[in-house]
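All protein chains but one are shown at their positions in the complex.
Letters A, B and C mark the chains as written, and numbering starts fresh at 1 in each.
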């Protein structure tokens, strides 16, 4: 598959959904030229939404973070996170009891702000779990892995709870070469211990696409074939976009390098409609 | 989890999504009392949609089939099939070339009626596949398993195509005790041979829930918490309903027997909000 | 990893275990120069054993097949097949009752020659299965896939039997480009339908290595570090050899091409000790 110019591709669409990490920013900060690329899309009347697998910060905190990185003009409502989907799910499905969690106090604050009490796994008394109504994997930070992962395994052996994974990503980059195990990786470890499947939020699952699509249509009339999904990862951004019925563009500015792209496309069978070097190309 | 009366549960909702096989009908035909149960829901002003993992018949053919079984009053627009989702996907994503398929001529007729030519795998010349643009697993019938499954494996080894599974069910019941391998089972065999993941349609994936939800809202204003999903299978109906954010009811008139229900709920971690003997209880 | 000369590598060992397909022969017949390579090994006093994932022919039939291809001097006792391991297992573990099978009459003849009656799945009466004591996947031929695979699924749903897969290979080559689904692939389909794991024979499992090692030591004293395993497939020959503690050589004359070798080694983490173009290089 040949690389094409992102601008040429994007101008055929009425809206563009963008992944954040690897598309707008990387471990160094904002990718050079992203402000201009975004401004250009807006100048052509193309709507923008940012879809990010992240449950560590609220929509407002995400927006502020873009400003700190130097990217201006992203409105709070233009951001969709997997954490928002998890929050929505808990509000609809869990109406009483406490929600146990693995993650930071901050992530718990905004995701679990549903009127229900939340309690970190370290504070749960395993002999007194009658009032625990659900469990959420929120973040890979904010707890002692050895102690609290084992405690989570035992909690979920003792009581059959709805378990939500607020970010399905298995790992995230921390430098040019290195990664860290993310929330989805820790949840997968616990799933393996228990032989169960939790409820996962975040791309490639469709909840974020659906939310962004519905929210976008509050501002106009957009059909699926008029929307382009842009991401750097085949099995989240491109698979999710393809399944939702959007046209998809793989960019080579993040997880997938130029030398790997065709190889990974062939070995996975996940085929983007376009490949672009980056959104600034 | 205790069994409750379906009617008592359903009356709390504005709409009910029903699986077909194991809920409305079984290998013997229509389940006794289903007509009355459906009529009762309608008399209370509760909207009905039927969500079925089936790609062998069109919406119209499904509606006629209910009439033949003796269930009256199901409108074509109230039926949502996984085949419809596959058709919609192909129309949006595949704009030129031929679509190869495994299945019956009839299933191909209605799913692939998108202006594009379709060709059964037995008629494909493996040395002349430049114009094949996508491949669809439609049905477990209409082809020679030995010959055509092997040919499909080789086609997909020679060319990297988008591959769609129009019905993800692995098996379907053919009598009280026995089952048959379904489309999703055959697709899984080919996925294993190739080490790839295809694009699956049908519950638990959200496309059918999303479609039914949007279509329902053409007829009124329905929030997710006002809709009840009813099914006999934990890992399709209940998992899918839970992930979409609906309340869910497991019925014991199909795949899941009374003696298995709590065991399967505990071993899978897929937890329905309610358990009812059947929709006629 | 760099390619080295096979002869130079092999001469450091007292015995060489060779895979058959992709090492000695391919879809065209015997690989050019194999007779000379084998003769050379023998002239150096290096013992030879052939370890093949095959349950379709007896040891004697395998030996005759080498003669027909033009390879002379392979003794029956130098051949180890996965079918022999399955036969041994059945003799030790199944002492009464009938053994059901999927495969050819010929494969059944020699594998199931243990005094017990064997019965092809098409002849089994599903309402009369009390005397069926075990089930074996023998071959991908000799039965109707659609009819008999479905019947096997239902047999194994009705009765919990020890199930043996006499050849774990998922596919086998039938020409330069094309493959066919093998016994192991069909068994995997049935495992998926049932959610169970059968007992698999054949590389990478250690039974064949163990048998060849013990048999070899009837003819002298061989330590593991004095034996070289040679094969064309990373996840059977090389993984199995590595796990058994042998030194391993990947040859590029079969499943793994020169251009794929390093890529597959890196992506699987299955690392041969040596890479050679072929055993004639």
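By our rule, a contact is a pair of C-beta atoms (placed from the backbone, for glycine too) under 8 Å apart; a residue touches a chain by one contact, two chains touch by 3 or more.
This is a predicted model, so every value here is computed, not measured.
Novice: What are the shown chains in contact with the chain that isn't displayed?
Specialist: If we consider the entire complex, the absent chain touches A, C.
Novice: Would you indicate which residue among C:163, C:250 or C:276 is in contact with the undisplayed chain?
Specialist: Looking across C:163, C:250 or C:276, the contact with the absent chain belongs to C:163.
Novice: Looking at the whole complex, which of C:74, C:166, C:252 or C:265 touches the chain that is not displayed?
Specialist: That would be C:265, which touches the missing chain.
Novice: Touching residues of subunit A against the unshown chain: what are they?
Specialist: 126, 144-146, 149-150, 153-154, 157-158, 170-171, 177-181, 185-186, 188-189, 192-193
Novice: What does the interface between subunit C and the hidden chain look like in terms of residue numbers?
Specialist: Here the touching residues of subunit C are 88-89, 92-93, 156, 160-163, 194-199, 205-207, 210, 224-225, 239, 242-245, 247, 265-271, 273.
By definition in this document, only the chains that are shown with their structure count from here on.
Novice: Graph shape for the chains shown, where an edge means the two chains touch. Line, ring, star, complete, or other?
Specialist: Graph shape here is a line: each chain touches the next, no loop.
Novice: Same residues or different residues: which describes how subunit B and subunit C meet, taking over half shared numbers as same?
Specialist: Copies use mostly the same positions to touch.
Novice: When the CA atoms of subunit A are placed over those of subunit B, what is the turn angle between 0 and 180 degrees, to the nearest 5?
Specialist: 180
Novice: For subunit A and subunit C, what's the span in angstrom between their mean Cα positions?
Specialist: 44
Novice: Can you list the subunit A residues in contact with two or more other chains?
Specialist: Nothing qualifies.
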